[in-house]
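Excluded from the complex is one protein chain; the other protein chains are retained at their positions.
By written order: A, B, C, D, E, F and G. Residues from 1 in each chain.
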Amino acid sequence: MTKSTKWNIYLSGEIHTDWREQIEASVNEAGLPVSFSAPVTHHEASDDCGVAILGAESDKFWHDHKGAQINAIRTRTLIGNADIVVVRFGEKYKQWNAAFDAGYAAALGKPLIIIHQDEHAHALKEVDAAALAVAKTPAQVADILRYVIEGRLDGYTDGSAS
Amino acid sequence: MTKSTKWNIYLSGEIHTDWREQIEASVNEAGLPVSFSAPVTHHEASDDCGVAILGAESDKFWHDHKGAQINAIRTRTLIGNADIVVVRFGEKYKQWNAAFDAGYAAALGKPLIIIHQDEHAHALKEVDAAALAVAKTPAQVADILRYVIEGRLDGYTDGSAS
Amino acid sequence: MTKSTKWNIYLSGEIHTDWREQIEASVNEAGLPVSFSAPVTHHEASDDCGVAILGAESDKFWHDHKGAQINAIRTRTLIGNADIVVVRFGEKYKQWNAAFDAGYAAALGKPLIIIHQDEHAHALKEVDAAALAVAKTPAQVADILRYVIEGRLDGYTDGSAS
Amino acid sequence: MTKSTKWNIYLSGEIHTDWREQIEASVNEAGLPVSFSAPVTHHEASDDCGVAILGAESDKFWHDHKGAQINAIRTRTLIGNADIVVVRFGEKYKQWNAAFDAGYAAALGKPLIIIHQDEHAHALKEVDAAALAVAKTPAQVADILRYVIEGRLDGYTDGSAS
Amino acid sequence: MTKSTKWNIYLSGEIHTDWREQIEASVNEAGLPVSFSAPVTHHEASDDCGVAILGAESDKFWHDHKGAQINAIRTRTLIGNADIVVVRFGEKYKQWNAAFDAGYAAALGKPLIIIHQDEHAHALKEVDAAALAVAKTPAQVADILRYVIEGRLDGYTDGSAS
Amino acid sequence: MTKSTKWNIYLSGEIHTDWREQIEASVNEAGLPVSFSAPVTHHEASDDCGVAILGAESDKFWHDHKGAQINAIRTRTLIGNADIVVVRFGEKYKQWNAAFDAGYAAALGKPLIIIHQDEHAHALKEVDAAALAVAKTPAQVADILRYVIEGRLDGYTDGSAS
Amino acid sequence: MTKSTKWNIYLSGEIHTDWREQIEASVNEAGLPVSFSAPVTHHEASDDCGVAILGAESDKFWHDHKGAQINAIRTRTLIGNADIVVVRFGEKYKQWNAAFDAGYAAALGKPLIIIHQDEHAHALKEVDAAALAVAKTPAQVADILRYVIEGRLDGYTDGSAS
Partner (left out) sequence: MTKSTKWNIYLSGEIHTDWREQIEASVNEAGLPVSFSAPVTHHEASDDCGVAILGAESDKFWHDHKGAQINAIRTRTLIGNADIVVVRFGEKYKQWNAAFDAGYAAALGKPLIIIHQDEHAHALKEVDAAALAVAKTPAQVADILRYVIEGRLDGYTDGSAS
């Protein structure tokens, strides 16, 4: 039966800006019952965790493989436990892991929110087609969470003129 | 293993009368371990949430689409977490979203309670055929919850003559 | 492993026009490997099948119930076996069973194609939001099937100027 | 019980070289009981199918969206029916749909074979970590299929010296 | 995609009358695309199969256990592959295996048709409550199958007066 | 991730003796982290709940049906949430609902413990064949729970001679 | 709906004796509608397939890993498609892959038949506890298949004295 009323939000994708912190700050300010999770965002740790813990590899492919598999223990578990998955595509890099996470979450039936700038809209159209919302800013994601979880919408539910 | 003993009840459908409040009041008075959830019942917010948050659309279809998809983040998550889904069909409007929710819940194997007046019985026969109870009043739903969750039935379990 | 390459298409909803025949004719003409299924479209048989087979009921509610449950044996099985579910909303009646089928198919993860006229767009926005295509005519559905199944698109794959 | 002994292989990803034809030619030459499927590989048809069938959109985002959703009817159905999913990453473009397909297939538990050149190994490490084989050429994929489906391996099962 | 259009019907329960043959005869006469399956109905073989094949047991409990588990290989597989499960309760014996099969099929979401006489209605009410049809005769089951599979209903779809 | 460490035990079947109370008393004395649930065991309330809440029926079949469906809201939800399902078959009555619950739980993959006397062993062999333990007394069930949940076994883990 | 009436039998485990051929010969002689599958039983091919196809590895661990993952494409697909999984434990080696397959099949709900000699009974008790039959010889497995699939049991269904 009832689990707690907290919503699990998984924040996937781009790790070089503070978009996660922006969403979390807005959500906490709004007092929403939300628990956030994310991949390990320390780039070097994420790359090297496999060999750092389990021993060095002479072949770069297996160096990467050991790390990526340990990261998968974290990411697949957290995505599997998420109520909503948010994926941000940044301006640089291939970001195939972000698109992989989006596909993984879609197949699990998780509601998807995608964040990207207009310039990537065409390249991301298949990903967007699987999403329930396509946003451009962290603030919009925070607004969606506030509306989805508590039904609050500025200019409407606060009694201001619509 | 055990999750808490609270029951999650999702209250879908008609949003222009206070039937949700009636059920909640009766259930709270009875002290049942129940947590209620529902779609956003503020009609204008529900219609406009997409464009209000993500930006205006010149085409009404996409205006509606953006809002309906954001509402789906909420409704599908809450139905997926519900132990029991209650759907009320009112006297007016097409209410296709209510029937959609009933079908969605049925396919997930959620126990369904439908509320409607006799005049709609024939039109709702396929929906009723998927339900485990068809009620006419919020009070009946509250009685069902009291019986289902705590086994209490007036005139029986209270020791009064049957 | 491989099942045959036929696609199962379930055609749900409105039963008073020949939209199913139109789609089937176009699809057959195109030679697509498709097998269609649908609810029983004989209105009176659909209403009375329960009592006709299992015995009369004095109460109209149970008359309807017995029939609706027998119809459910057919419809839920066929929707469960469908690769694509098409639901048409007509101009008249409540058509709650159509919306129920759409919700049922959505929860099973079936790709949904909805057909309706513009006038119903707002009332159907939650249903449309769960669909992968919203069409207005049977011809459009046939074109979608031709494209989806065989990748043929007039003006493109036939080498005509785009 | 038993379905036929044909294996369904879905070939996702890069559409500008003839890698699919190479695999199919090798597999057919080997006489394997295999049925191949793929997304629509006609680039313009894939981009425009939505508006060509369902009507023009003034906003490029919705133009893309309608097409991508129709393509999803095909791709998700075929991936869902696949026994093995092969995804090729080419040298150019973002190819987020390829990574999305890989994530989608992984979450469904489909065995994944990834094809890419060494230069992309680091960027694809999370995708590779979900795969059961990482190949560089179509010929290697054909060899894997021959081994997996019929147990034939050159230099071993043909009796030549190992 | 499409599997053949044959329907699998599993006939569970009472094994001392010819009700299965009656249904099969009617269904074959009607030319329905149906494949029937059932438990092993040779009573002694069903009781002794375990020890006959795998060796005698001195303890009657394990004698029964070995047989019941081998029977389960057959029955669970066939129920799992059934489109419709029919369970007949006869006039004698405990028939707990019939009720077990009904519960098993219900949890798998299989459409259930129950056959029993009126005298058992009260004792079977929980089982009936999970069924989509409750019949009294094999002929009624055959009529349901004819209606469900081909939409034919005497007095309606044959053009006779209703 | 982790839910609490409480185990949900559903106690199905016979309602005329105090076997549930015996198990609960032993388990509470042992201090196990267990939460018990069960069907409504007030016989008359269980029979009449449908008509008492939703209105009288002139036909006894529908009287029973309405009650049995409301009871199913409770029983299917609680079985679905159970970690272990215990089913006791008593000496009297058909008890088809007990066997139905056992089949239902088996299909959901729930570990089953069956309680019955030797005289019913042959008739219950198919049910026993799906169980992980077949006990004769409530005390044995309590001992199983104590062992399964905390690893305690008299004469072994308490350091007494084995 | 109905798939063909062939049963898929996966034969896992020991690869150094001709037990698979014995079962197949008996089953073919009996004319059962059965399709057999198995891992690649050419020991060296199975060990080296990864490096033979995808390139040599200097580290033995990755040599093994590449091969084992390619073998997994075959074995997991075939187990997933099996109606019955038979696992034979031989007299030598650790045979952890056999036990792994048994656990894998058990979690998928596949009916399990285990073959081993008495000397391994204690070490295999957890594996046997998940099986529906524990045999000692290939002939017994063939007899089980003949009984399960066609209901034939020597001395019973052939009319000979029991």
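The rule is short, and it goes like this: a contact is a pair of C-beta atoms (placed from the backbone, for glycine too) under 8 Å apart; a residue touches a chain by one contact, two chains touch by 3 or more.
Since we're looking at a predicted model, the values are computed, not measured.
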item	value
Option from G:30, G:106 or G:139 whose C-beta touches the chain left out	G:106
Absent-chain contact - pick from G:42, G:120 or G:152	G:120
Footprint left on chain F by the chain that the document does not show	1-5, 7, 83-84, 111, 113, 132-135, 140, 143-144, 147-149, 151, 153-157, 162
Contact footprint on chain G, counting only the chain that is left out	60-61, 64-65, 67-69, 71-72, 75, 89, 93-108, 120-130, 134
Interface residues of chain A (partner: the chain not displayed)	3-8, 33, 35, 40-42, 44-45, 48-50, 52-54, 66, 69-70, 72-74, 76-77, 81, 83
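We take it that only the chains that are shown with their structure count from here on.
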item	value
Centre-to-centre distance between chain G and chain B (centres being mean Cα positions), rounded to whole Å	49
Whole-Å gap separating chain E and chain G, where each centre is the average of the chain's CA atoms	30
For chain D, residues contacting two or more additional chains	1, 3-5, 7, 69, 72, 77, 81, 83, 134
